[in-house]
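Only one protein chain is missing; all other protein chains are in place.
Which chain is which? They are A, B and C, in the order written, and residues in each are numbered from 1.
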Amino acid sequence: MPWDELKPRTFAAFDRELDGISRQTMEEHYKLYEGYAKKANECRRILNELDYAQAEGNQVYSPLRAVSVDYTFALLGYKNHDLYFGHLGGEGGPPRGRFAEVVEAEFHGGLDVWQDSVRKAASAARGWVMVGYDLNDGSIFNYIMDSQNLWAVYNMVPILAIDVYEHAYVRDFGATPDGRKQYVEAFFRNLEWDHVNRQLVQAEAARRGASESGAREPEPAGSPA
Amino acid sequence: MPWDELKPRTFAAFDRELDGISRQTMEEHYKLYEGYAKKANECRRILNELDYAQAEGNQVYSPLRAVSVDYTFALLGYKNHDLYFGHLGGEGGPPRGRFAEVVEAEFHGGLDVWQDSVRKAASAARGWVMVGYDLNDGSIFNYIMDSQNLWAVYNMVPILAIDVYEHAYVRDFGATPDGRKQYVEAFFRNLEWDHVNRQLVQAEAARRGASESGAREPEPAGSPA
Amino acid sequence: MPWDELKPRTFAAFDRELDGISRQTMEEHYKLYEGYAKKANECRRILNELDYAQAEGNQVYSPLRAVSVDYTFALLGYKNHDLYFGHLGGEGGPPRGRFAEVVEAEFHGGLDVWQDSVRKAASAARGWVMVGYDLNDGSIFNYIMDSQNLWAVYNMVPILAIDVYEHAYVRDFGATPDGRKQYVEAFFRNLEWDHVNRQLVQAEAARRGASESGAREPEPAGSPA
Partner (left out) sequence: MPWDELKPRTFAAFDRELDGISRQTMEEHYKLYEGYAKKANECRRILNELDYAQAEGNQVYSPLRAVSVDYTFALLGYKNHDLYFGHLGGEGGPPRGRFAEVVEAEFHGGLDVWQDSVRKAASAARGWVMVGYDLNDGSIFNYIMDSQNLWAVYNMVPILAIDVYEHAYVRDFGATPDGRKQYVEAFFRNLEWDHVNRQLVQAEAARRGASESGAREPEPAGSPA
């Protein structure tokens, strides 16, 4: 599809009271999401309209590289928050549905270990924890991201996104590591697991779709060594 | 699927002479790919075997965060090179097949603009150019990556990967910006467009699969403001 | 000098009421500073005690590289905040003393331009603005830092440090760009210019000291081309 402008959308989470995460935090947070959409659109328009026959391609500094790099910050700022706001407004509780099934069966150590591991990852990240489904091997992993776009990986579909930027918790829980821990528990109390499960179902269907396309590389005869 | 160890595989490109890219460059390059697989496996095993009930989750320094972050460097080091070696060994020529169709119809400016833009991106990147298909909106974009894992995005399927790390071209073309340009032309002379087209067919099928899964968020009634 | 452990110290700013920056923000902020000192010490001890004859040096992943990299995050987390807390507790007002003199005489555009430029930099940074004195050429520049250690430069003495991490302002001013702007004005209302001037006097003395040491490279006769 040709690229089209990102549009901030509405989320059920903004229609209800959340448990521990204040309306003020959510409303300020939404303004950041709008800012990411606006800047992603601005960057992509600049790149679409460049005269590439004339533009300088320089790896030290060139507008082309600068806009391309910060576009990914803006784009993932949008994608990350789109997922995060979609998660909130639920009843929390332990993982259930397809996500619980898959993690119990396939994550190293099962569901109990995952529940510990995702909390430790949320303390160890500087920006986001992104639980992702790898389209190559179908495995699930807790990716630690240090900003909107630091240490993302591709060919991966995000299933569960926890924002641990300070804007997500400082007002309600304080800027300390303990404040963050309390916030992460609040996040899980407000999580809509149906939303997480829909992400996972889409991810599994994407992998199945790719596999059924039959677009597979023929095996080479030789060997590199 | 439970995670399984990455295994370096064989590539047709190693069975033939490439035009301008020496066998020595390719063989040294393959050793780096083996190193990424080995380190990705080492990191993932460390993370699988952590005692998460006891492990420290600290965002300044903790083994958990360090291994998680460098795992993505190793993992994309593997994924990037797996794609890159798969591309080589072809007859080059202008883009053809599904990739040419889609870029002509949907990339801003069409195929001619894309051909200029990808070359400029290859001069402006510090590590890789990754032409990717966005699973959210189905658009194609030239992502500039500054290392194996800097500025990747998720929910994106890679279609065409150009390694512009110096190991890919210094021996054959020299370390200068002009040397890199000559290398990029050699890359295109050796490109197997069928491989690129298979990547794109998989990506489109993945997006269709996700869409047909019906796992879609219900529209919220309210509005955030 | 042999390395010695970093010790969090006390600051005059914590003895008085600041204008617009709450005690709660300051106290939580101080806990982060203590955390940086603790982690810097932990990392440096690990590195001091490594068996370097046996240790693996691997650029993809090795404990050596992981600890070395995050040590700089911890170290600059300490240095940045040490400077920042030292700045606060003053009477604000326009720049005065040596800093005003030097900026008026030497910064491109003079003092008025600098006052605009540092505010714009504070909106454009993701972590810190560090006004630094370059020991090579003696010029003053507003460095934009995206985290505790992203985009620092060496052979530079920091003169004025503005923390624009969200922990510095979200509680008191909100997480939005406008909230940050109000915070930056509050920072300047509480700034002790004497402290800034002492930093600059030290920086100039350091450069003079290096210059008077006479440890200068002899000019080579030839030319590289």
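Here is the rule we use: a residue touches a chain if its C-beta (ideal position, glycine included) is under 8 Å from a C-beta of that chain, and two chains touch if they have at least 3 such contacts.
Keep in mind that this is a model prediction, so the values were computed, not measured.
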Practice task
In the full assembly, spell out which visible chains the left-out chain is touching.
Solution key: A, B, C
Exercise for the section: Considering the whole complex rather than only what is displayed, give the residues of chain C touching the chain that is not shown. Expected result: 1-4, 10-12, 14-15, 26-27, 30, 48-50, 52-53, 55-59, 62, 64-65, 68-69, 72, 75-76, 79, 86, 105-109, 113, 116-117, 119-126, 130, 132, 135-139, 141-144, 146, 149-158, 177, 195, 197-199, 201-210, 212-213, 215-225
Exercise for the section: Quickly run down the residues of chain B that touch the omitted chain. Expected result: 24-25, 28-29, 31-32, 35, 126, 146-147, 165-167, 170-171, 174-177, 179
Handout entry: Touch residues of chain A, complete complex, unshown partner
Key = 35-36, 39, 42-43, 58, 60-61, 63, 65-67, 69-71, 73-74, 77
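Quick note on the criterion: only the chains that are shown with their structure count from here on.
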Practice task
Compare the two sides of the chain A and chain C interface and say whether they are made mostly of the same residue numbers, over half shared, or of different ones.
Solution key: same
Fill in the blank from the handout: If CA atoms of chain B are superposed on chain C, the rotation in degrees (nearest 5) amounts to 180
Exercise for the section: Taking CA centroids for every chain, report which one is farthest away from chain C. Expected result: B
Fill in the blank from the handout: Judged by C-alpha centres, the chain sitting nearest the middle of the protein is A
Completion exercise
Chain-centre distance (mean CA atoms) for chain A and chain B, in whole Å, is 19
Completion exercise
chain B to chain C, mean C-alpha position gap in Å, rounds to 36
Exercise for the section: Please report how many Å separate the Cα centroid of chain A from that of chain C, as a whole number. Expected result: 31
Handout entry: chain A: positions in contact with at least two other chains
Key = 126, 146, 177
